[in-house]
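Here the complex is missing a single protein chain, while all its other protein chains stay put.
Order of writing sets the chain letters: A, B and C. Residues in each chain are counted from 1.
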Amino acid sequence: MWKLGKFSLIFLSLAALLLVLAVACEDEEEGEVTPAASPAATVTETETPTAGVSTGITDTEIVLGSHFAKSGTYGAAFAPVLAGTEAYFRYVNAEEGGVCGRQIVFKAEDDNYDPARAVEVVRKLIEEDEVFAIVAGLGTAAHSAVWDRLNEEGIPDLWIMTGAHKWAADPEAHPWSVPLLPDYFVAGSITGQYISENMPGKNVGVIYQNDDFGKDHVDGLKDGLDPDKNEIVAEQSFEATAVDIRSQVTNLKNAGADIVFGACIPGHCAQALKYAYQADWDAQFFISYVNSDVAMFAYAPPTAVEGAITLQANKMYDWTDDPAVAEHHRIMSEYGDLPAGNYTIVGHNAGELTVMALRAICDNLTREALMDAVHTIFKDYQGNLSLPGVLTDISETDHLPIEQMRMLQAKLVDGKGKWEYIGDIISFEQEE
Amino acid sequence: MEEFWQQVVTGIATGSVYGLLALAIVLIYRSTSVLNFAQGEMAMLTTFVAWSILQWGEYWVMFPLVLVIAAGMGAFIERVIIRPVEGAPVLNIIIVTLGMFAILNNVATWRWGGIPKGFPAPPEIEVTGIRFMGEGALDIGPTVVSYHDLTILVFAVAIMVALYVFFQYTPLGLAMRATAQNPVASRLMGIRVGRMLTVGWALSATVGAVAGLLIAPLILLQPPMMMGVLLFAFAAAVLGGLDSPVGAVVGGLIIGVSENLVGTYTPKEWLGPDMKLTVTLLIIVVVLLIRPTGIFGRRAMRRV
Amino acid sequence: MLKVEDIVAAYGPIVALHGVSLEVPEGSIVTVLGANGAGKSTTLRAITGLLRPKSGTIEFEGSRIDRLSAEEIVSLGMSHIPEGRQLFSELTVLENLRLGAYSRFSGTDGGSRLAQREDLSPLGRLQHKLFHAATGGIRDVARGIRGYRQRRQDFEAALNQVFDYFPILAERKKQIAGTLSGGEQQMLAIGRGLMASPRLLLLDEPSMGLAPMVTREIFEIIRAINKSQGVTILVVEQNANLALEIAHYGYVLETGRIALADTSENLRKSEAVQRSYLGQ
Partner (left out) sequence: MRRLSPPPTSKLVIFVVIAFFLLWWVPFSHVLPEGFPLRFGTYRTFQGSMIAMWAIVALGLNILTGYNGQISLGHSAFVAIGGYTAAILMVDYGWPFWTTIIIGGLIAGGIGFLIGVPALRLTGPYLAIATLGLALATPQILKKYDGLTHGTQGINVRPEVPASPDFIEDWFGIKLSNDEWIYFLALFIALLMLVLALNIVRSRVGRAFVAIRDSEIAAQAMGISVPRYKIIAFGISAFYGGIAGGTYAQVVGYVSPESFNFLLSINFLTTIVVGGLASILGSVLGATGLIVVPELPGIVSFIPGAGLPDELSWAFYGAALILVMIFAPYGLAGLFHRLVRVGPARVAGVLTPVQGAWLSWRERRRAPPASPGQTGAGSEDRSSGDQPGTE
């Protein structure tokens, strides 16, 4: 039926020929043109100590890159993180004369959350833009597709902007990758500890987004809960695209939950809180740290949010009395593309840590030195924008930067919503 | 039993959301035989416009204003973007609507940013002691229904009835049905075919705008807000029959309810809420296998 | 009433009419005969604006219509019953008839538009058009309210008349048009054409695909319509026998050109016509 015609044969043989041809050409250029063609070449290149200067570093510039979802369907929600980092680098360039006498050039490429696009743009950053390091790459699936590559090629992969548990789980296998967001697992575990300590005997119902964000949270919760004190009576999931999650909330209620643990993002969390309030169900809500934002009181009526508990590791953007937060507001308004918010604080933080690490290695601007610096200077480091007492802690064997968080509860003050501290800082306990 | 009714009632609330946007989809399908993938984004954009108007205006001033703007936008899109591909194969027009999807979504992100915004529900109205709309909820035996859910359901049913009457009994509605069926003969009747298409898009955008205004309070106003709704609305429209306004709403309700029942009553180990979307879609496909043009859809005439 | 002069029409690169001229006097029945592909339907399509002629002129009741759109032309008082009937087959019989009367309801005011269009500069015409577009809806509504009862009566009258001609349609009012028999469909097509109360009726092969008995019945009705209501009729036919029986004048079209033109009596006697079209 499908006999190969004459042309098809020509086709195939030409394809083979092309293969050979290409390989032959490869031979010629290997030595002369591209330094970054293969991982081996890159590594040797970085190892050659040309006065301690590496790819991505010139006399006047330090080139950093990032992959990010800028446009596209789900893209825009996290744009403020990038805006925060960009604003901070601009501020350093303008007001502090850059780093090590060089200006920071920050190239963020749009990957649309698509793993394949992420590979593409990261390759572009590495090979065409020749960046020194990748900073604040965003998206679990997208970053999963590139982090092995970054580790193979020995390119610092700093402050990954997702809280998936795997980034920090195995520092030996991925020595070049360091996350920055509070790990979802850690956040879940800390919440679990808080529940078992303060509300023993109560039934817990779990509602989570059906992806790594939700599942890591739930795994963390189970890690932190003391099974003798609290029982999980129901687990309900929903898709990220779900329009309505009230059915699941109803199921938790019917299962007899006294406490609801919500691994949800603001839209869904607000819906759940509102529905519970309307149904006169006075369960204690614990919601994921991505909801610790005053905007929450605009998404759901403050009376509905009141009493809900969340947690945070960073200072919140509306605490403008704090000098570091005030400074952040100034930077965002002068150098930023977007107004200040909790996400811009995260971005700012990533920029600040990057600059600190770079300043520590001015005399030896290599990728290895950068990683050494990251591993040494952020031992029990109190960040400007971290909550007082929440210490960033990174070492060669521990890539989990944030292991402490503090609970916040929604309070009603003059009819307006406000997040207030409750309890002390809680530390994540690695092994129980 | 109580649990069952709770799930049914919540399902109806969700289903009327799907039905509302499905009505808009049906409107365009009837006049141009095209699945409009940009339907959700058109609604999203008009809701953002509404949000901007609300910064200085009252809700009930904004409401009619936004409907007019939406109608204008629909007519504009038909005239400028759809008209040049009129008569092209259906797939081409679908690709054009996908292009519009990208543009509208991106423009909204660029203009209003990606951070979600709260959007108010229609404020309370009291007519002869009976309360409509507004915040809060109503106790009905086993469960509660928020006034906003009722508003959505009432709007969906009202628009459905209005469209039914419009298509069935008014000359313009009849002319639109005729145009969709046989444009050449319609021209011979003195019907301005182009104008009918414009009216179809304008109407659809208006219904979509209502959908956007009523859905936003439920899921927050943000550029990707209509993605999930659109997919379910497509499913609802197809389930009910793509050319039937009644089918759109009924399809939406069936999907809303069956989703909840599947999530609640299937074994959690291997189905449960994790798989409720999958099972619901499977149900839709089974229904389609029995009735290939949906529950209320006219049997397609086979073209030879 | 209708005057077609030297029109040339083409489908893309294929020229279908090479300069056709014909005339339809008021109150008459005129027939155009010709074989398949001779250009009969194309002529009608050109007259009603479904196909824009490349050159030549068409006049209806003294004014040029060859640059107007089909919608405008038919609302001037011309009904075109196209080849293959082109019913709205998924709608009911009554809905089809309602659509026939659509131009009454929509108030597409072809006459005034036509009169003003000719004497305006291009810019003026654009302004005029914009004005129409902007005010059209409002005027339609206003006229709709004002003349509703009158038009309703007109509609009922036209409907009753159609039912008089075709009683079967009254019986099948609620039936879906696509389920009618061939003859009934043709009756519906003619009835739909009559609903607009046209002064000129263009009929494209009313006998197509029908049994001889039914065809004869339909032709009798066509004659009756012409006689009792004074509707001018232009009928295109392959069945020359029947057509020449009811027509006053006839044209013979061959490969896009008029080959013969005469009274139907003379045509019936003509040898050429007898040989090629009457099968004698």
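Things to note:
Quick note on the criterion: a contact is a pair of C-beta atoms (placed from the backbone, for glycine too) under 8 Å apart; a residue touches a chain by one contact, two chains touch by 3 or more.
Please read these numbers as outputs of a predicted model, since none were measured by experiment.
Remark: the omitted chain is touched by one listed residue; of A:A116, A:A326 or A:C362 this is A:A116. Residue-wise, the contact with the chain that is not shown comes from B:I284, picked out of B:V9, B:L172 or B:I284. Within the complete assembly, B:M275 is the residue of B:I115, B:M196 or B:M275 that touches the hidden chain. Of the listed residues A:K215, A:H328 or A:H399, the one in contact with the hidden chain in the full complex is A:K215. Within the entire complex, the positions of chain B that touch the omitted partner chain are 29, 35, 37, 81, 84-96, 98-103, 105-107, 109-110, 182-184, 193, 231, 234-235, 238, 242, 270, 274-275, 277-278, 281-282, 284-285, 288-289, 292-294, 300, 302-304.
The omitted chain makes contact with chain A at the following residues, 1-5, 7-8, 10-12, 14-15, 18-19, 22-30, 33-34, 36-40, 70-73, 79, 110, 112-117, 119-120, 123-124, 126-128, 140-141, 144-145, 148-149, 164, 166, 210-212, 215, 239.
Quick note on the criterion: only the chains that are shown with their structure count from here on.
By the count of C-beta pairs in contact, the leading chain pair is A-B. When chain centres are taken as C-alpha averages, the shortest distance to the whole-protein C-alpha average belongs to B.
With every chain reduced to the mean of its CA atoms, the largest distance from chain C is reached by A. Remark: chain A and chain B have CA centroids separated by 35 Å (rounded to whole angstrom). Separating the centre of chain A from that of chain C, both taken as means of CA atoms, is a distance of 71 Å.
Between chain B and chain C, the centres computed from C-alpha atoms are 41 Å apart. Across the complex, chain C is touched by residues 171-172, 174-175, 177-178, 181-182, 184-193, 298, 301 of chain B.
Those residues of chain B that touch chain A in the complex are listed here as 3, 6-7, 10-11, 13-14, 17-18, 105-106, 109, 113-118, 135-137, 143-144, 146, 215, 218-220, 222-225, 227-229, 231-232, 256, 259-260, 263-264, 268, 272-274, 277.
On the side of chain C, the complex with chain B involves touching residues 48, 50, 69-71, 74-75, 79-80, 82, 86-91, 95, 98-100, 102-103, 105-106, 108, 178, 192, 196.
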